[in-house]
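What follows is a short report on a single structure.
All protein chains of the complex are present and in place, except for one that has been dropped.
After this line comes chain A, so read on.
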Amino acid sequence: MSQEQDHDLPEPPSSPPFFPQHSLSFRKKRSHSIYSEAAHTSSDPPVFSSDDPPEAEGLENYAAHRKKRKYRGTWWSHELVVGTRNIKTKGELSRNVDSGVWLASDDTQDSLPDATTLLNHGVQHEDPYSTIEECADEEAVNITSSIAPSYISQDDFIAQQAIECYLELGDERIDLSDLSLSSISNATLKSLHSLIRNPRITNEAPSPEHYESLTPFLQLFLSRNALRTLPFELWNLQNLSVLSLRNNKLTELPSCIAKLHNLIELNLAGNRLRWLPWELLRLVGPGGKLRRLNVRPNPLFEGIEFEEVSTVIVDITGMTSTVDYLKDKLDIARQESVNHRQLVSSDNLTERLEKLEKQCAWTEKLCNVFRSRGEKGLFDSAYSAVRHCGESSSFQDRVSTVGPAQTHAPYNYHPAFIASTPVTFFRFDGTLAPYSQTPPTALPLDVRHLPASLLGSVAPPPTTASIYAPSLLDLAFRVSTQHLSHAQILSLLPSDTPLHLLQVLDAAENVRKTNGSAQQDCSACGRPFVIARTEWIEYWHCAPDTFCCPTDELFLPFLRRGCSWGCAFDPATDELYGHSELADN
């Protein structure tokens, strides 16, 4: 075997090489790097190891080189080619690091605008803290004028640029509104984890009581975009205190939102939400910090049809007078119906009477809840402070006033359970159980009215199996989605897999995209599940921020999903499970 032959072969694949060949290829590699670097950098070439015998080495090296050069062409053309390539890569590398040299050059096509604009800000402004607002204005101009590289979507590119800018300035108010984003990737949001708040700069030395953590309270504004889904990385931003998703195209809010336990303000207005996740109530109750919740307008389910909408004051006196007013109206309507019983066209009247009765019953229940809790449970000083500050100022001002200082203030707003729709039961494979009605999530879009009962009493369907134990199918799904990706499962399943299993898998994959995991947590017992066995809507009064509220906004629909049939039912108290957890804490 001759050495020439070996040179023509590509380097790595030869299995255990003989000693002389090995040393040759090794030297060749090294000598190449010396060659290129020595020609184009000012730094010293790497020193040969003292272990090598110098003379013999050198000869062999040159032999190898000559051969290569001959193959490529003349030495000058060869050097030229290597030279230009090196200069190019060097330029690309140094542009991110070196601020002074490359900033002004606009002639190159491959310049990265995000890096340059960023550095521009850093260089031009001597004191970045005083010019945050200025930068935020400029940034909008910069974003629109740039084109995304091919490996990320334009949306992500725009969002990334904006986020980079805020990161650089340490600004915790991240404004990504009005960028017509239709999606955001997880990677884009992930960089927000590295944000560090700017220290407050004063002339005096800080005293111990002025200590402030540099952990930021992120305020993320995604309003007026075209988002349909949210990346699951959003729910990992534990420091998020304000989240605005106003005017997007969201159809469902995942239950993972309960992970944002530092959330103070949440704006969901102007989306396509038909229900809210029940887990959201955890953020409102005593365990959470949520104080502002904007949900209207949204095509939310309504439990009762309102005969007449008026604005009511949400406290005991306000509610009592409302109930009295409704009762008076009800009496009058009853009188009328008695008087007009003989008339043919009394359908309208009885319908009106029913509506009034329901409205009266729901309002009375809310009033009773208020009464049983007493004045103090509902409103304390912190609550009224937030309320007044909110009522008098604009949204932007309010955001700035709700700072970290107020987050630990005692705040005692409890949501109140009002009514529940009948529970929909599913079989072990996710299909509808017999005698069960259509689940709320599968109702056609034009259904707005979803009646509910105030008692919430429900009987589980008769079964011989345990109503609490998970099904074997669900257990197997949980394990497989934990250990394998969606594509892996699909490739491993046999070709005659039933269609409904594939549908469950697809649904689980969709959940994984929004939640980060294919498993959801049962709203009653907290156990994970892949296939929901029960589903129902509960109406709660949940308006932590409003003092005055239109009557049709008093009750909000919250979706609950359970992991087993038993999770919808508590035989001991004959009541829907899980109310005491929120109401009595």
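Operating definition for what follows: a contact is a pair of C-beta atoms (placed from the backbone, for glycine too) under 8 Å apart; a residue touches a chain by one contact, two chains touch by 3 or more; residues count from 1.
Criterion: contacts and distances are computed from a predicted model.
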Chain not present in the shown complex, as UniProt names it (candidates "RAB22A, member RAS oncogene family", "Pachytene checkpoint protein 2 homolog", "Protein CFT1" or "Elongin-C"): "Elongin-C"
Candidates A:Pro216, A:Gly303 or A:Gly566 - the one touching the absent chain: A:Gly566
Touch criterion as defined above, residue of A:Ile152, A:Leu167 or A:Leu493 at the omitted chain: A:Leu493
Residue of A:Gly270, A:Gly285 or A:Pro470 touching the missing chain in the full complex: A:Pro470
Interface with the undisplayed chain - residues on chain A: 428-429, 464-466, 468-473, 475-480, 482-484, 489, 492-494, 497-498, 501, 527, 566
